[in-house]
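Could you have a look at this structure, given as structure tokens, before my questions?
Of the protein chains in this complex, all but one are displayed in their positions.
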Amino acid sequence: MTIKEKLKKILVEDLNLEDLSPEEIEDDAPLFGEGLGLDSLDAVELVVLVQKHFGVEIKDMEEGRPALQSVSSLAAFIENRLAA
Amino acid sequence: MSSVVPVAVTGMGCLCAAGADLPSCLETLFRGERHPQPPTRFGSGHPVRYPVFEVAARLPGDDRFSRTARLALAAAREALAAAALSPAELAGKRVGVCFGTTVGSAMNNEEFYRQFRDGEHPEMDAIERFLGSNPASVVAREYGLAGPCQTVVNACSSGTDAVGIAAAWIRSGICDIVLAGGADELCRVTYNGFISLMITDDTPVKPFDRRRKGLNLGEGAAVLVLESEEVRHQRSRPARAFVAGYGSACDAHHLTAPHPEGTGLKRALAEALTQSGTSPAEIAFVNAHGTGTPDNDRVESRVLAAVLPGVPFLSTKGYTGHTLGAAGAIEAAFTVACLERGEVPANAGFAEADPELPVTPVREATAVSGRLALSQSLAFGGNNAVVVFERGEP
Partner (left out) sequence: MTLRLAIQGVGAVGAFGSGTQALRQALCAGEVPVGTLQVPTAGGALELPAYRADTEPLEEFVPTRALRRIDHFSRLALLGGYLALQDAGRLEADRSRLGVVIATGYGAMQTTFAFLDSFLDGGDVCSSPTHFSNSVHNAAAANLSILLGATGPSLTVSQFELSVPTALLTARQWLAEGRVDAVLLGGVDELGAVLGYCWQRFFGVPDGLLRPLEIGRQSAIPGEGAAFFLLTREGEGGRHGLIEEVRQGNLGGRPLSFAAGSRLLLGADGHRDCSTLYGGSLPVDARAVSFSPLYGSLPVGPAFDLAVAALAAGDNRLFTPPPQGANGLPCALLGAGPFGEGALNCLKLGRHGDYGLISVVRG
């Protein structure tokens, strides 16, 4: 499974987005506000899920905000950290 | 809602990281001193060590009671002594207890649960302790009190709500005296919880400051003895202050974030001011919630600027940390004490104004004149509570 695929699975399963399947989530769709409609509580939950599933830490929301824009941006952030 | 009869405060007790009793706490506040440190009573797997405000004082009771219950007992003891209410004086009166807490009512004993999960069939001591440690019940039983007993679990506004509810019990005639307060202990579970929400600061908390990053947790307890005028005059006791008004309203917005316009806080303020028959200009100072989180301080300062322009305000959480269910009670005690003193301490942790915030807190100990002050709390879950105090006669 690619990082993007894994992220989509995490979004659906761990954030309980029951009415969506992972395939339906577009790589570049905004996660917050319009798009998936996640909120600030989902954002911090995602930080923990990224730690749990990838061992990658997001230190604060300054770092987090750009990374959490979309599945693509988050996957890129994770890949970057794992390569370092 | 119309103006109501004020309810007297005849005694107070308080303990937190700033001191083992109210006079010691006030000394620390007016010296501008604080010593947040990483927790000593529990370990943590977090790579960063977040400062907390621990209570150093020895506590009454023993480990049949939770730490929260013992904090409550310590504050109650001081408050009753200050009000000159001996057991003999309490007997035969309708005395209620209303306490706020968060941890005190949580069945979250880690060791018990760990053993349970691991199939070790743990013994029941931790559960028996939990069942015997409801803070309001513990205080009521300790002093043989027969009036209504209520533990408020409204998260961060619990202590303020407890004071407001207790005043209503006196006013409505169902109690002669009420011990109103709050208590909460530091524990690993809440420590982990707040860190996971990314609203904690890894440096000492900076309420309203541009560089603020979040809260520091704290622990403690405070109790205010509220009394009916009839009983107070019978006992010839002075009123240190009066609970003049109380307001409470919900943002109905989000589980963890305040309403960006502070709508609930505005309603609670309006209600408390109306009930106390006060206009904003008459308020000498505000003890703000001021947790040091980016969201809270931004919203709260905007509401203060709009509703109470020109009124000095400060957060005392720079000295105590965020004591959750105890916060409203501790801050009520500080508000009364500052009214008596005619002075407020500096907002510890504030050094640099945030251009996003329309107002700044007091930077140094400041004289205040006026008979009225208010304390406000914004809770997790969106409840907002405000209490207005009026100075007692000298």
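Which chain is which? They are A and B, in the order written, and residues in each are numbered from 1.
Methods note: a residue touches a chain if its C-beta (ideal position, glycine included) is under 8 Å from a C-beta of that chain, and two chains touch if they have at least 3 such contacts.
Note that the structure is a prediction, hence the values are computed from the model and not measured.
Asker: Looking at the full complex, which residue from B:Cys250, B:Ala306, B:Ala353 or B:Val368 touches the chain that isn't shown here?
Answerer: Residue touching the chain left out of view: B:Cys250.
Asker: Looking at B:Ala140, B:Val223, B:Val286 or B:Val359, which makes contact with the chain not pictured?
Answerer: Checking the options B:Ala140, B:Val223, B:Val286 or B:Val359, the one contacting the hidden chain is B:Ala140.
Asker: From the listed residues B:Thr68, B:Gln150, B:Ser228 or B:Ser375, report the one that touches the chain absent from this view.
Answerer: If we include the chain that is not displayed, B:Gln150 is the one touching it.
Asker: What residue numbers in chain B mark contact with the hidden partner chain?
Answerer: The list for chain B reads 1-2, 4, 44-47, 96, 102, 105-108, 110, 113-114, 116-117, 119, 121, 124, 127, 131, 134, 136-137, 140-141, 144-155, 161, 165, 168-169, 172-174, 189, 192-198, 248-256, 263-264, 267, 271, 379-383.
Asker: What residues on chain A make contact with the chain left out of this view?
Answerer: Counting only chain A, the missing chain is touched by 15-19, 41-42, 44-45, 48, 51-52, 57.
Criterion: only the chains that are shown with their structure count from here on.
Asker: Please report how many Å separate the Cα centroid of chain A from that of chain B, as a whole number.
Answerer: Here the centre of chain B sits 37 Å away from the centre of chain A.
Asker: Write out the stretch or stretches of chain A touching chain B in their complex.
Answerer: 39-41, 44, 47-48, 60-61, 64
Asker: Which residues of chain B touch chain A once you look at their complex with the stated criterion?
Answerer: Of all residues in chain B, those touching chain A are 196-198, 213, 254-257.
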